Structures are given as structure tokens and as C-alpha cells.
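Following this message is one structure expressed as C-alpha cells.
Excluded from the complex is one protein chain; the other protein chains are retained at their positions.
Per-chain residue numbering starts at 1, and chain names A, B and C are given in the order in which the chains are listed.
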Amino acid sequence: MSDGLILETRGVSLSFGAVVAAQDVSVAVRSGEAVGIIGANGAGKTTFVNIVTGYLKPDSGRIFYGGEDITPLSPRDITRRGIRRSFQIPQLFLDLLARENLLIAIAIAEEPSPSPWRPLDTASRRAEADAVSSRMGLEPYRDREVRVLPQGVRKLIDIAMSLTGRPRLLLLDEPTSGISADEKFEIMDRVMNALKETAVTVLFVEHDMEIVERYARRVIAFFDGRVIADGPTAQVLSAADVRRYVVGTEIYRRAGAVGEANAVG
Amino acid sequence: MAFDRTSLLLLGALIATLVAGPFLPAWFTFLATVALSKALVVLGVMLLMRAGLVSFGQGLYYGIGAYGAGLAANMLGIRDAFLLLALGVAASAVVAAIVSVLLARYRDIFFAMLSLAFSMIFYGLLVRSAALGSTDGFNLPPANFAGWSPVGATGRSAVFMLTAVLAFLAAIGAHRYLKSTLGMIGEAIRTNEIRVEYLGASVRRAIQIKVVLAAALAGAGGVLTALAASHIDPGLAYWTTSGEFVFVALLSGTAHVAAPLIGCMLFELIRTFAVQYAPYTWQMVVGASMLAVIMFLPGGLWSLVRMRLRRTA
Amino acid sequence: MQQLIAILVDGTVYFSWLFIVSLGLTLIYGVMNILNIAHGSLFALGAYMAAWVIGAWFAGGLPPAASFLAFAVAGVAVGAVLGLVIERGVLTRMYGSDPIVIILATYAVFLILEDVITLVWGLDPYLAYQPYALLGRVQLAGISFSIYDLGLVVTALVLAAASWYALNRTRQGKLLLVVIHDREVSAAMGINVRLKFTMTFMIGAALGALGGALSAPGISVVPGVGVDIIVLAFAVTVVGGLGSIPGALVGALIVGLCRAAAVHLMPEAELFVIYSVMALVLAVRPQGLFGRAIARKI
Partner (left out) sequence: MKMQTLLGLLVAAALAVTMAGQPAAAQDEKPIRIGIVTFLSGGAAGPFGIPARNAAEITVEALNAGTIPTPYHKKGIGSRPIETVIIDEAGGTTKQVTEYRNLVQRHQVDLVIGYISSGDCLAIAPLADELKKLTVFFDCGTPRIFEDAKYTYLFRTGPTATMDSVGAALYVLHRNPKVATVAGINQNYAWGQDSWTDFRASMTVLKPEIKVGTEQFPKLYAGAYSSEISALQVANADVIHSSFWGGDMEAFVLQGAARGLFANRAVVLTTGETGMFRLGRQMPDGTILGGRGPHGVFAPDNALNKWFRPLYEQRYQTPPTYPSYKMVVAFLGVKAAYEKAMAGAAGHPTDEQVIAAFSGLEYDSPSGKVSMVLGEGHQAIQETAYGVFKYDAEKGATITEIVRYPAECVNPPNGVKSEEWIKGGFKGAKC
């Protein structure tokens, strides 16, 4: 793979009418990095994730994954190439059991074209599913319908699903949002440990600066769809305009929330 | 995994039915034949519903199956029931494979209406084709079974046996399918397609296969109905027929593959007795019992069975 | 030339009829996301009611001119009342459950009403020709058209204008648009969605019955008169885009003209022209001409 770069975006721009969701975004991520993506609501963090994973197509610019241009690919093909993501709002199969959610994730990763005959629930898969869920501390919820589980638990299942299928690049969209303050570190620890074993590159969108400081060795800051800072965590977090536009000024651009909603919806 | 509890239950039920077959009154045997062949169609409708798709056009494949068999019998002189079945099923599966390319892009009511449109175009063609007897349709000669050609009552019970075997085996197959990876992806599609795609599976493919499977089942049902009634007409493809399938599917409940079999039996019985004892208001009787089920048994009739299972368990 | 005029006039007449028949259906779908199969029996009910009123009216020797008002009002009234009954009696218990289940519930209601109607009005066809004959005919390019049919065109346009005004210029209407746009939000904003639903269903039902009432003088009212209306109205609304009133207008126009053309140029195609149009439109534009495509927020 070209000089260790796993992900590279070149001049990616996307706008919805007046709302500029991404503007000439160019970032390069080396494999093995742990990158935090920060920015106020509407700054274009989730949009960035959606563009990289193919859910949104940029007006201009290209996305390269391990040197391959994946811009035109569908989320499915991109996933198949080893990029996985979790969601700000958990995207689960509500009327199935937590375990079934994981089993499906695992099985799809195993079977490129799933069989209409071979059963989903095999011993090996079940073992893997249970392993993942225990790593995320989900044992008590395995046999419950997702519909009845609290948001925090759903969040964990959502992340657990994104961990299956041995991803090479993992994009976590606000992994700790909706999780109580006293649990957030525990969860991030679990995730990060899970990742250490398999050298996965991870980008995580985060509002919580404590999390960013603790788990990101590099930070990319967005504002109005632009990258306004990119570098070592401490350096970026101390940068003046980052402090002004991002850190601790959640309220500053609440108005933008609408923008983000449309941008994704 | 060989056979789980459900499959064994169904297998047992099949054997029981085959044993009971000869002792059932003739009229009931016929009613059961029709009911079970419709159950095949309803089974397909149920498979689609498991993925949140409702087809108001299964009459298309039901009709294609029946007409496929009918034409093969009358024009090509094919008499063998198994061959006719193969032809009918193949015909409807092929058509479904083509139609599904378009259908797979649609969801909810649009899926329903588009499938309805296709079935009604087919209906229109049949009505316009004087060669096929237009709305009067045409009769089928009695079929033979791998050389053995029974007549009269024996022939009827042969068709019944064939239908029963197919219906139950189809149910077992459907059960297996629903537990398979693709089947579970179907379940997943019902609540969150995007995640399915984000896990790397093709929603389109899953749906297309489902549509073809359902069509094949409907085709088989059509052939068997044709063999049982020895007559086919465009009514098989009319939208009210398709509506009835959806109706019975919901009535039976989509929770279990045995539900369509039971549901269809009950529906046919309710209707035939309604026709006898309320000749002027049988629609109302049927409608009212439906409404009752929908409102008080949201899980369909199957939820009754489930309750009993719980109590016994 | 003569044929072209005939096609245009017939198409317009058929369009107006289709629009009147579909309006209620699309309204209910737009607001409540319910595909109301009982719409067919509401049509039938309106038709029978109107036929019956007209019969009594002329038998009673009342002023013929007023009969138009009488049977229209009768239709609307019976529709609204039955709408209330259905919504309160059946649908309220089902909100939130799978939309398909609700569709099936309305199908059950349809089956029941079919027999109720024959119990009330019997099986013989009802003739309510007086208003139709009363207005006489006009000559256009050597073809005589019924003024009553042409009157339908006016009625349809009036209904279209009225519904547009009601939705965009009245407070209640604007609130309804909010409900259509986002049910949750509007509920959060303190709009009484439940009440809106009841109102909408009553209006939609009334419109369905009105469609039947207006058709009654032209047709002979027989059992099962409503059955095909369902599919027809569905087709029109789907072509135009479910839940969109301009959609229903355009859908009706397209279907109407296509059918008229078929009748004049290739009668044998009449049976499936409507479904072909529907399939074509959907193939090109999945959500219908005026439908909104909804993407999921992730």
C-alpha cells in the first residue's frame, strides 16, 4: 500500500443548496493511527464519515483507500473492502435479538453472497458473537429484543457490530454520545483494547474533549465543512481558532444542527 | 443441523395428513386441496412480509403457474403432474426473475402497487385472448403421476396427496430459509436496510431472491389449483385474488411457517360454511371474522396456537 | 379532427371523474398514511344514497333543479358519518400498528359494507337518470356530449381549487400541512393530531361518497359498483404521487387522456391502459410524479 496511507481524501466538497457540508476537505490517514474528529454541530463531521463510506457522493474531489479510488463505490462495496463504521444514532435490527444482530453482522462478513439454505446460527459464529458481546460487556442483553433495550446498550451493540468482520479502517460516529459520563471511559477502553489486538486504524467523531485527549493521538477539527486544524492532539486542541470555534462552544452553532440534519437526511 | 422441532412437527403433521387422507370425506379432501395449494401462495406472501414487502400481485404468478400448466397440458399434451408442476413453477420463477429487477427498487405501497399493476396487465392480456377462452378460461384433462393415471376419486386424492406433500415440504423449506443467513438478512431488511448495506450485504439481491422464491411458491399453488379444479380462468390473476392471499397471510400471522397452512384451511372452511348458512351475507361474515382477528389477535391466528403451546410447555 | 376533439373532451370528462374519485383517497393517505380500501364502498354508499334520494325527490315531485344539491349533500353526509364510524370504531384502535394491517382492516370494512349496502338497498340496479337527462346535451364537432358530464369538469376544478385554498390559505389547512410534513414534530408542537386524523378521515370519506353521488346519475347503481374504483383511484394517486393533491390532479389527467385515446384509437387496449401508465410512471419515477422521496437520517 502506497507509503502506509490507508485513507486519503483530496479536495472533497459537498453542499446542499446553501448549506456547505464539506469544502475542499483533504486529509491523509496512515494505517494504525487513532484520529479524533472534532467540530461543532453542523461542522461536517458526520458528513465526512458519510462521504468516506459512500453514503453521500461528493460534488467534487476523490477518496482513496489503500491507494484505490473508492469515490464511486456504494457503502456495501466500501464495507466489503474493510472500512466499517458505527452510527451516531444506532442503526440496528430492532425486532431481532441482540445476538442475532451480531450474528448477521458476522455472517455477512463471512459470506460474500449469503446462502438461502445454510443456517445463520452456527456454533463458530455464535462463539464469535458471544466473544464480541462479552468484550463490550453485553452478556446480560444477548437474548433480548433490541427494541426493548436502552439507548446506551443499543449504542454498544451498534459499535460491536462495526467491530465484526475484521475491519482495517474503523469510523466511529460519536461512540460515547448517549452514554453516561461514568461509563464512557470504560467503553472507550473496551473498544480501543479490542482494536489493539488487530491493528485497526480508527477515526472517531467526538464531542467530548476528555475522550479526544485520552484516545486520539491526532485530531482533525472541522468548521463549516472545512478542516481548520489537523495535527497532534495537544497542539490542535490548544490552537486558538479551534478553542474559539469548537472546544466548549457547543451552543455556539446549535443553529447549524438543522443544517446537519438536512445534510444527512 | 438436520431437523429442528418445527420441521419435525411439520413432517409429523404431513404424515398424519397423508394417513388421514383416505378417510376424509371427499368434499373435504377437495376443499383441503384448494386450501393447501393456496397456502403455498400465502407462504410466499408471508416470506415477502417478513422483509416488510407486501405484494398485491401474487395473482400474477398464481395465474402464470396455472396457465403454464394448462397450456402445456392442452397444447403440448403433457399429462404428467410432476412435469406440469416443474413447468408452471419455472414459468413463474422466470417471470419473477425479470420483474424482480424492477420491483426490488420499491418498498411499501409502491412495491404493492407495482406488483398489482403487473398482475393486472397480465389479467388484461388473458381477458383479451379469445384463443384461451377469455374470461371463460378452459378445462384441464386429468393428470397422471409418473405413468400412473388414476381416475375420478382416486385421481382427486392423488392430487390432494401431492398438494399436501408439497405444501408441508415447502413450509419446512421456508422455515429453513428463514433461519438461513439470507433469510435473516430478510428479517433485518424489515427494520434497517441501511445497516444491512453497511454490513456488506446486497439488499437488492436478498429481495430479488425473495421475490423469485415467493413467485415459485405461487406458481406451484397455481398449478395445483388448476389440477384440482381442472379449470383455469383469468380470475386467478385478478387483483381480488391477490388481495385475498395478502389477507389470509395476515389473518394467519407471519410468525410461523405453519400459520399459512392453518390459516388457509380455516379461511376456506369459514367461507364455504358462510356461503351455505348466510348465502346473502357471506362476505359480511368473512369480513367480520377478519376484522375480529385483526383487532383482537394482532399476531394473527397463529398467536392462538402459540398461546396453547405456551400453556402446554 | 372530430376524433381528436372527442378524445380531448372525453379525456377531460374522465379526468374530472377520476380526480373527484381519488381526491379523498389521496388526502387520507397524505395525512394518515392509510391506504383506505373502504374508499370503494364509500363510493358505492354515496352512489346508492344519491340514487335513492333522487328517486324519492322526483317521485315526490319536488323542484328538479334543487335535486342536484339534495343528492350531493346526501352523499357527503352519509360519507362523513360513516367516515366517523370507521375512524372511531376501527382505525383508532390500530394507529401505530403496521400500515399493511391497517390496509387489511379497511379491506375487512369494505367486505362488510358491500353486504350492508345490498341489505339496505337490495340487489336490483338503481336508476337515477333524471339529473343526467335534465341537463340535456350540446353539440361539439358533430358529437353530442352530456352537459352533466361537462358539469363534472367544473365540479372537479372547483374541488381542486377549494382543497388548494383550504390547505394553503386557512389556518386549519396549514396545520394539516404541518401534520403531513412531520407527524411527530407537529404533535410535539401541540397540534391535536388525533383530532386532525378524525377530521381528515371524515372529509376523505365524504369526498369518496361525493364521488359516488356525482357518478350515480350517469351510471346504474349496482352491487359491487365500488370494487374497481379502489384500484382505479389507487392507480391515479400512485401515478401522481401518493398523498399529493396536485399529484392526483396530474395523475387523473394523464390516465384520463390515455384512456380516452385508447377507447377511440385502439379499444382493445382499454382494459390495461391504466395499469400500463402506472407501471411506466413508477418505472421512471418510483415515488410517483409529485411524491416525496424520503431518505433515512443516520
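Convention: contacts are C-beta pairs under 8 Å (C-beta built on N, C-alpha and C of every residue); 3 or more make two chains touch, one makes a residue touch a chain.
What you see is a predicted model, and the numbers here were worked out from it, not measured in a lab.
> Please work out which displayed chains the absent chain touches and list them by label.
So, taking every chain into account, the missing one touches B, C.
> Among the options B:Ser7, B:Ser157, B:Ser242 or B:Gln283, which residue touches the chain absent from this view?
B:Gln283
> Contact with the hidden chain only, please: which chain B residues?
Touch with the absent chain occurs at residues 9-10, 12-14, 16-17, 20, 24-28, 30-32, 34, 127-128, 130, 133-139, 152, 225, 228-231, 233, 235-236, 241, 258, 261-262, 265-266, 268-269, 271-273, 275-277, 279-280, 282-283, 305, 309.
> Name every residue on chain C in touch with the hidden partner chain.
Listed in rising order, the touching residues are 2-3, 6, 9-11, 13-14, 17, 115, 118, 122-125, 127, 129, 132-133, 136-137, 142-146, 148-149, 215, 218-225, 227-228, 259-260, 263-264, 267-268, 270-271.
Heads up, the rule we're going with is that only the chains that are shown with their structure count from here on.
> Which chain's C-alpha centroid is most distant from that of chain B?
A
> If I average the Cα coordinates per chain and compare with the overall Cα mean, which chain comes out closest?
B
> Could you tell me the distance, in whole angstrom, between the mean C-alpha positions of chain A and chain C?
Measuring from centre to centre gives 49 Å for this pair.
> Among the residues of chain B, which ones contact at least 2 other chains?
194
> Where does chain A touch two or more other chains at once, residue-wise?
If we look for residues of chain A contacting two or more partner chains, we find 55, 87, 91.
> Flag every residue of chain B that touches chain A in the complex, lowest number first.
Of all residues in chain B, those touching chain A are 1, 176-177, 179-185, 187-188, 190-192, 194-202, 205-206, 209, 213.
> Mind pulling up the chain A residues that touch chain B in the complex?
53, 55, 74-76, 79-80, 84-85, 87, 91-96, 100, 103-105, 107-109, 111-121, 161, 165
> Could you list, by residue number, the parts of chain C that touch chain B in their complex?
Against chain B, chain C makes touches at 35, 90, 93-94, 97, 99-101, 104-105, 107-112, 114-116, 118-119, 227, 231, 234-235, 238, 242, 268, 271-272, 275-276, 278-279, 282-283, 286-288, 296, 298.
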